[in-house]
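One structure, pasted below without further comment.
A single protein chain has been removed from this complex, and every other one stays in its place.
What follows is chain A.
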Amino acid sequence: MNMLKLSAAALVASVAFAGAAVARDQVQVAGSSTVLPYAKIVAETFAETFPDFKAPVIESGGTGGGLKTFCSGVGEGTIDIANASRAIKKDELEACKAAGVADVQEVRIGYDGIVFAADSSNGDMKITPKDLYTALAAQVVVDGKLVANPHKNWSDVNATLPKGPIAAYIPGSKHGTREVFEEKIMAEGCKEAGATDVIKASITDAKAAAAACVAVRKDGAAVDIDGDYTETLARIAANKTGLGVFGLAFYENNMDKLKVATVSDVVPSTETISSGEYPVSRPLFFYVKKAHLGVIPGLKEYVEFFLSDDMVGPDSPLAEYGLVAAPDAQREEARKAFESGKSL
């Protein structure tokens, strides 16, 4: 009898809870795990600077997943901001509009560099996109013909790379970083190696030809890492001749364990990335639901705080963590664009 009463009470309680859905009093954010550490710093400092507001809740789960959640609709039950390590795609934006999220404001916060590093026991490494393409592409051109990648050791490609068999730990396809890797390294290397023409000769469809250019070998030499950089770091520690792909911020926090490679003779640093000299970098974004501005307390203040020079300027906590600050004019432009309410 008691048991029945108890379960009835529990059910009533849960229904009562459900009915009492109160107004949300903090900003909710989801998206890219690359932007996550920056957003966390801003959220924490935001709550300290504005004691009237609670710290925003920041979910991680990848750019694609974040945008999908973001685009599920408008209302208190949906998130306010999606962090993204790439620009929103056309079909994603269309899906957003179809779900009733009419106005989406794009905010660019700065740049992130992608570095190539091996275990610290290795010597200085100098690489070019061509080297990485030759080492990691599924098919390379040998004597004018497209053949399955025959290279086994790093030394077949570039003498400065670690002595040993080719092993590269690259971000898996769910990461925004993979796209940058394909675009800035594989496609570029494909061109430099002169493989583009050979591929075009055999594949007429332009899209398929571009995909063949960035296809990574599947024989075990290139390993997709679907986890985070900590996993890549663990792989590098286990395999001293392996080359890993990291974000600049992660590398800077683990400099004593890693040896970084120069790309096309440019050392990755916040300076070389913001000047555009270092080739492998990408802008970071977040997307704001315009309909929520003025409805969710603190949303407008959070975005403005994020864009202030105290947060994303060259001498800010985010820059210290590893964000590459955008040039002054771009930061000013981002602030103005948000202020004016310009939406996509």
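Note that contacts are C-beta pairs under 8 Å (C-beta built on N, C-alpha and C of every residue); 3 or more make two chains touch, one makes a residue touch a chain; residues count from 1.
In this text, contacts and distances are computed from a predicted model.
S.K.: Tell me the UniProt name of the left-out chain, picking from "Phosphate transport system permease protein PstA", "Glycolate oxidase subunit GlcD", "ABC transporter" or "Multisubunit potassium/proton antiporter PhaG subunit".
M.R.: Answer from the record: the omitted chain is "Phosphate transport system permease protein PstA".
S.K.: In the full complex, which of A:Val57, A:Ala187 or A:Val223 touches the chain missing from this view?
M.R.: Candidates A:Val57, A:Ala187 or A:Val223; residue touching the omitted chain: A:Val57.
S.K.: For the chain that got dropped from the picture, name the residues of chain A it touches.
M.R.: 1, 3-4, 6-7, 10-11, 13-14, 17-18, 20-22, 24, 26, 28, 30, 33, 36-37, 39-41, 43-45, 47-49, 51, 54-55, 57-61, 69, 72, 75-79, 120, 227-230, 249-250, 252-257, 317
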